[in-house]
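Dropping a structure here in structure tokens format, bear with me for questions.
A single protein chain has been removed from this complex, and every other one stays in its place.
Chains here go by letter, A and B, matching the order in which they are written, and residues are numbered from 1 within each.
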Amino acid sequence: MMFVAAGVALVVAMMLFLARALLGPTVYDRILAMNSLGTKTVLLLALLVFIHDRPEFVDIALVYALVNFVATLALLKLVEHGRLS
Amino acid sequence: MTDRWIVELLLAVVVVTAVGVVRARNLLVASVLLGIYSLVMALIWTAMEAYDVALTEAAVGAGISTLLLIGALIRTGSRIGGSKERDAPRIDKVALAVAVLTGAALAYGTLDMPAIGDPTAPVHVHPKVARHYIDRSMEETHVPNMVTVVLASYRGYDTMFETCVVFTAALGVMVLLRRRRPPAEPAPGEMREQAIFVVMTRMTVPFVLAYGSYVITHGELGPGGGFQGGVILAAGYLIYALVYGLAAAQRALPPRLTDVGAGLGVLIYAGVGVACLLLGGDFLAYDALNQADPAKGQQLGMTLVELGVGLTVACVMVTIFNEVAQP
Partner (left out) sequence: MTGAELLTAVLLGAGAFVALTSALGVLRMPDFFSRIHPAGENESLGQTLIIAGLIVAAGPGGTALKLLLVWGFLMMTAPAATHALTRAAWQDGRRPWSRDDDGPAPPTPPRAGGAST
């Protein structure tokens, strides 16, 4: 039950971050919001496997944490240098 | 279902994000929002307990597809204004009407579908498909993760041709986009000269590579397998390439090697099938690999084809990144 309560709180927080991502106004605000959303997603993924009492699937949160960072890094490289190489 | 609330809130988030993607005038903004869309989808799959799908969405949708969209923006020369954005959506009424009608028709179509998780749904009671997988997969293969058994063994043909599709994508990218000249060295002051990135790369990349190998080889026990593990392996390369520059990354892992690896993975997969044929079984019927104990043969076959898939996927992701990263 406490997992569900924390999960709902995280989803509400995600909605606020999403509002920032949609409002902008600059692309940096959007990337900041996306990055925070990514962290929230990792936590919510971890919470969800506990809600379902399948903690062995916490791998999903780990994979997400690894891969999401690549996207953030690429976006930052693009906005700073205009290329990925 | 105690987490019903979470799923419904997340679905609302997906809808809002989708509208945001359509309304965004700047393609970079649309890419960022699509990244958010995909991360929420990974959450929904997890909330619905589709862990293998969630893992794939997390591996591919979240990181790699954003990267490919960015690559497409670079290679098409789209103007990526750092701070300038135009937000003045024009709405074509005809297109909007068509989209709304199509959406309504699709929503109407779902009314006839069985409820989510309904155990009496036709797809779950077919005696030769679903029932067979559920009742016999443990006995026939001794592998606890039924999803891996279905993908790698019962429907091995599907997965083999999916691997071929991935390989074909790499071929297409090579033919269309490959440049002869080597990538330029990064200018001074870039990420590789900032201590925070160097330290972070050194501490994370070895771990990412080890974890990717783990996911490829343990697909029969937990969620994951060749596809997800391959993407994670590629993610390790991508972090290195983004921080140290493409030139350094290609010195560490020459494109010639990944070209060979992409083909080799498909060859391993098909080769396992041919080996089954030569040992007297059917193509990709792994029972033939171990006549004394067919379950052991199944496990060996699945491990080998997962290795093939992982190799192809990792090499293809690296190749595509190599080709799109240069402007």
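Here is the rule we go by: contacts are C-beta pairs under 8 Å (C-beta built on N, C-alpha and C of every residue); 3 or more make two chains touch, one makes a residue touch a chain.
Remember, it's a predicted structure, so these values are computed and weren't measured experimentally.
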{"item": "Where the unshown chain meets chain A, residue by residue", "value": "2-3, 5-6, 9-10, 12-14, 16-17, 19-20, 25-26, 28-29, 31-33, 35-36, 39-40, 42-43, 46-47, 50, 55-56, 58-59, 61-62, 65-66, 69, 72-73, 76-77, 79-80"}
{"item": "For chain B, residues in touch with the removed chain", "value": "82-83, 187-191, 193-194, 196-197, 200, 203-204, 207"}
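To be clear about the criterion, only the chains that are shown with their structure count from here on.
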{"item": "Computed distance of Cα centres, chain B from chain A, in Å", "value": "18"}
{"item": "Chain B-facing residues of chain A, complex", "value": "1, 4, 7-8, 11-12, 14-15, 18, 21-22, 24-28, 30-31, 33-34, 37-38, 41, 44-45, 48-49, 51-52, 54, 56-57, 59-60, 62-64, 66-71, 73-75, 77-79, 81-85"}
{"item": "In the complex, chain B residues that touch chain A", "value": "2-3, 5-6, 9-10, 12-13, 16-17, 20, 26, 28-29, 31-33, 35-36, 39-40, 42-43, 46-47, 49, 51, 54-55, 58-59, 62-64, 66-67, 70-71, 73-74, 80-83, 85, 87, 183-184, 186, 190-191, 204, 208, 211, 215, 222-224, 228, 231-232, 235, 238-239, 241-243, 245-247, 321, 324-327"}
